[in-house]
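For this view, one protein chain was removed and the others were kept in their places.
Which chain is which? They are A, B and C, in the order written, and residues in each are numbered from 1.
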Amino acid sequence: MSGLGTAFGSGAMTNSIYEIDEMGPKDAIFAIGTNTTECHPIIGVKMLKAKARGIKLVVADPRKTDLARHADVWLRHRPGTDVALLNGLSYVILTEGLADETFIAERTENFEAFKEVAMRFTPEYTASITKVPAEKIIEAARIIAKADATASYYTMGITQHTTGVDNVLSVANVAMLTGNMGKSKGGVNPLRGQNNVQGACDMGALPNVYTGYQSVTNPDVKAKFEKAWNAQLSDKVGLTIPSVLNAITRDEVKILYVFGENPMRSDPDINHVEHCLKHLDCLIVQDIFLTETAEIADVVLPGVSYAEKDGTFSSTDRTVQRIRKAVEPKGKSLPDWQILRDIMKAMGYPADYSSAEDVFDEMRFLTPSYAGISYKRLENGGIPWPCPNENHPGTPILHIGKFSRGLGKFAPIEHREPAELPDEEYPLMLTTGRVVAHYHTGTMTRRSWGLNGAHPEESLEINPKDAEKLNIEDGDEISVTTRRGSLITKAQVTTRVPQGLTFITFHFTESPGNILTNSAADPVTQTPEFKVCSVKVKKLDFSDFGCQKRKIFRKKSSYIK
Amino acid sequence: MTVKTEGIIKIDKELCTGCRRCTGVCPVDAIEGEKGQPQTINVERCVLCGQCVQICSAYASAFDEDIAPREQKMEERNMLPSVKEPLFASYYTGHAPTVKKVLVNNSLFTMVQCAPAVRVAIAEEFGMPLGSLTPGKMAAALKKLGFNRVYDTNFTADLTIMEEGNELIKRVTEGGVLPMFTSCCPAWVKFIEQDYPELIPHLSSCKSPQQMAGALFKTYGAQVDGVDAAKVYSVSVMPCVCKKFECERPEMKDSGYRDVDVAITTRELAQLIKDAGIDFNGLPEEEFDKPLGTYTGAGTIFGATGGVMEAALRTAYELITKQEIPDVNLKLVRGVEGVRTADVKVGDLTLKVAVVAGLKNVIPVLEAIKAGKADFHFIEVMTCPVGCVSGGGQPKVLIPDEQANAYTNRTCNTYVHDENMEYRKSHNNPEIKKIYEKFLVEDNIHHLLHTKYTPRR
Amino acid sequence: MNTKLNSFVVADPRKCIGCKACELACAVVHADSDGKTVGTVETPIMPRLFLVKTAEVTMPIQCRHCEDAPCANACPVDAISQVDNKILINTEACVGCKTCMMACPFGAMDLVPKYKDGQVVTQNGLMSETEDGLVEKEVMLAHKCDLCVDQPNGPACIRVCPEKALELIVPKQVKRKRNVEAATNFLDSVKNFFD
Partner (left out) sequence: MNTFVVANPNKCIGCKACEIACAVAHLGTSVATAGFIDAPFSPRISLVRAEMVTMPIQCRQCDDAPCANACPVAAIVNQDNKIVVKPELCIGCKTCIVACPFGAIDVVPRCQNGKEQMQMSLNVITKEGKENKEVMVAHKCDLCAGRLGGPACVEVCPGDAFTLVKPEVINDSIKNKRLSSALDIIGK
């Protein structure tokens, strides 16, 4: 969010995913740090169909993802070298006169400062950092710059680094450099990691803003909300998740209310997380299943699933859509808004909402970008915000003619190495991600017969050369260890990962990938570096540890049933 | 003139599945037949090494009705009826029943000799570890079987060294035909006679230890025991199938009788011992009889490839230089490679020698000699893969990948036996000294211990 | 229950030369004698795999360790069970009824006399009527491949085959390998059909 905020004035996906369907042979897609076919299958299908129609596809990913296999140019860069790679692309675009001079002149600022840095990243120098052959960098840059429109797509492969913001800014640089902003089939498009994460942010589920990204430090905004809610509000920016955890250890946070989230599996360095949560006076968890976090909670509040409630989801491209209740809630479970309403009442606040629509209406009257979106209008399909009034059609493409912040801002960015690099003790690099069958910590998908059947257990992807050195064969039981923790899983010997790199997910509670990951985070967003840490891998000689793990798995799977 | 080899080694048509693995080990391509069809042996080519017998795994199933009954097959193969072991397609006709008959014939005076390689293998047939060294038990068993004299081929191995050593020195100093070939391996000799007759002059004129022993049994041996040579019946126990052929060669009757009446293999001796109900493993150690059973380490290493060469060098060195050899263990001629060569300093003369194991390996060497490209003085040739310990008459190893193991153990224990002997050089054998003083003189030496060879082409 | 399929040994008829080394080794490693040479064998060779040699085919046949083992399901005394992913016979329980031989579609099951220390073992009660009177009848037992369950280095037949014609099949691995090959090979034919 913050990166694009700085560059454009808005952190959301700038264009609509439906534009992919209109792309043709003159257009290009630049996908970096996104395993789209697995993590966003529907968008992945659109991309492959577009590819079949003849678009040019440039993919940057250390892993040979399915998208990478279909790419015209595949840039297999070393994890954590995105800034260098993007600067390298900019160098080629600048030196080959492929930059959009007019766009830069009329729509952007701070270009010279950026250029000065970019001009140091010759293809050779870039290759030395990224390990991508110079000629591939040149080839890719030409495709990106020469296409009528190039849409950039990225996800956690860009953001989950200590250099997350730098990476995002660098993507923005390339997009502005090639004049691909504020136009159809172009833009910078971060695909959200989870369903309705966009909606959650829109609703102010961030430490620093109210709904629609209205700053808590802005006195007018504060006044508006105090008036509407008839209550005193703080004008201090709240805490990010990592700082919440640290605040707990300092006894500054005593009660934590978690909903729709499973930090015991989704956050880095689980051992640390557990220590913190157990230190709380009171942990409240609201979820649809008894998650690992709920298991250690003082109070568990039963929420309902997507099929049991009314409301809206905002999709990754800002399109607000209605969801409608299909089945009645099970047992004592309630929609989130009702649980929250009852708690507010119990705390003595007159919260008299009678429906999800009531809540939505209150929100949109206080939120300019949502003002024109009503349940009534949504009956005819989704509307992308901003939508200031009920006659406004919505905004599929942002920054047309003018950036939200006025001028687009170039950012001069230097390359920084990841926080933890391989050494003698931990010789391999580990990166994390997802598999198509599972969602996040598997709270839901591990309980789905089909999805869990299609992908029943964790495995660590490891390159054949590394596997041979460790005399590990495909399917062998192995232990994976970092400075933070250790887990047991199976080896999946594959060339999908290059030599020196391993890959694991965080879907499987019996081998929780995030026991390994590094909590070192981006200085601005506090987003942890899930994508790079260093590990050591060892073949298991049927030690007790192995049996132990099998026991855990049995317990877990029976619990899933 | 030819000697009949028919019927010594045969392939049972009923049992042979035509896998043709035997053709892979036959050094003279004597096995003929279509893949998948029963094979036959070309008796003209066959050198009777018996390696086909060792590799054959086409056994007769006890539950197979459409083949001739076991009793009939055992009769064809001339085996003792008491034998229980499985029968295989490739086999040699035995002589155990003959020996059994002889042993109960009181009118005969039986003398037996045992080849060096037998004592490191026979115990295997009684379940002892591969390559177990049991000369004492073997001697005891032979006495229990009822042989009047239990002598040893190792004695005549020592004698061979004296004769062959002198012959070599003569050839080298007086300019005889060089290189000189050893002549103790009958398969090798037959091979030269049939494939390289032009090289016959290179063969040492010495008889093999078996035949020297045979000739002495019915002369010197008869004298020692004061028995009528005509009543002496001479049996040899050999690791080798071809020895059955060698002892039947017409010329081998220089004692005035068949020098060796019958040769049996290590396996056949084991069968005789079992047949007599002797508990081999429980037997006490016993000595071989004097005088023709006394031997040195040099004699016993004849069983391993390079052994004859090593024994010869030990003696030649000391006879030529008149001083003690620095190290009796001449490791440079030991080993398992098909062809090994060495230069041995003997005084101011450098002997260039070669050791060949596995008959196929000798062909390039022979071609080199014919082409005048090989300047060796002395070449030892053994037909079987690693010498007599791997002979065709030795116990047949059941599991293929344990055969190498068996050969190594047999070889090692052969050298262990050598190291533990009181005397390790043939010329130090007291009985050898004695026989040259008391019995052997110019003229009988020549006709008892030396022979001529027959071109077979 | 996460079912692992039973492995089994199968020969490649294109490689087999019919030397019977596998039969011999099989019988030897299962014999109770520790003799290593032919002379030490005092009992009939009783292999658990059987060389088939006809004009059309030459190869040994042995138990497939069927998942629904007909032999086991046919056994009236539960003498055949699956242990550690092998179909094994409990010789103590076997009554020699031969139903398993009839049930097995491969002819992998045999019935053989029981031997101990080179001697055939006879029954306590049952006698055979012969021309030389009543004689004790030998114990007969069902007999089949046990994948050399007691051998440290795996099935002897595979080990000794000079042509490497025998292979231990791990079904799931074979399936996976074939899947990958099929997919990879299919890539080329795509353009000729789809595009």
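Basically, a residue touches a chain if its C-beta (ideal position, glycine included) is under 8 Å from a C-beta of that chain, and two chains touch if they have at least 3 such contacts.
Quantities reported herein were computed from a predicted structural model and do not represent experimental measurements.
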| item | value |
| --- | --- |
| Left-out chain, listing which of the shown chains it touches | A, C |
| Option from C:Arg14, C:Lys116 or C:Arg176 whose C-beta touches the chain left out | C:Arg176 |
| Candidate in contact with the missing chain, chosen from C:Asp32, C:Asp78 or C:Glu92 | C:Asp78 |
| Absent-chain contact - pick from A:Thr95, A:Ser448 or A:Gln526 | A:Ser448 |
| Residues of chain C in contact with the chain not shown | 1-3, 5-6, 8, 10, 64, 66-70, 72-73, 75, 78, 80-84, 105-106, 169, 171, 174-184, 186-187, 190, 192-194 |
| Positions on chain A where the hidden chain makes contact | 37-38, 41-42, 44-45, 48-49, 52, 66, 69-70, 289, 436-437, 444, 447-456, 494-496, 560-561 |
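As a working rule, only the chains that are shown with their structure count from here on.
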| item | value |
| --- | --- |
| Mutual neighbours - chains that touch chain B and chain C alike | none |
| Chain with minimal offset from the mean of all protein Cα atoms | C |
| Identity of the chain that, by mean CA position, is farthest from chain B | A |
| Where chain B and chain C are represented by their mean Cα positions, the distance between them in whole Å | 41 |
| Where chain A and chain C are represented by their mean Cα positions, the distance between them in whole Å | 56 |
| Chain centre separation in whole Å, for chain B relative to chain A (CA means) | 84 |
| For the chain B and chain C complex, residues of the former touching the latter | 17-21, 35-36, 57-59, 61-63, 84-86, 88, 124-127, 129-130, 267, 270-271, 274, 395-402, 406 |
| Chain B-touching residues of chain C, taken from the complex the two chains share | 17-21, 23-25, 28-29, 33-45, 51, 53, 58, 112, 118, 156, 159-160, 162 |
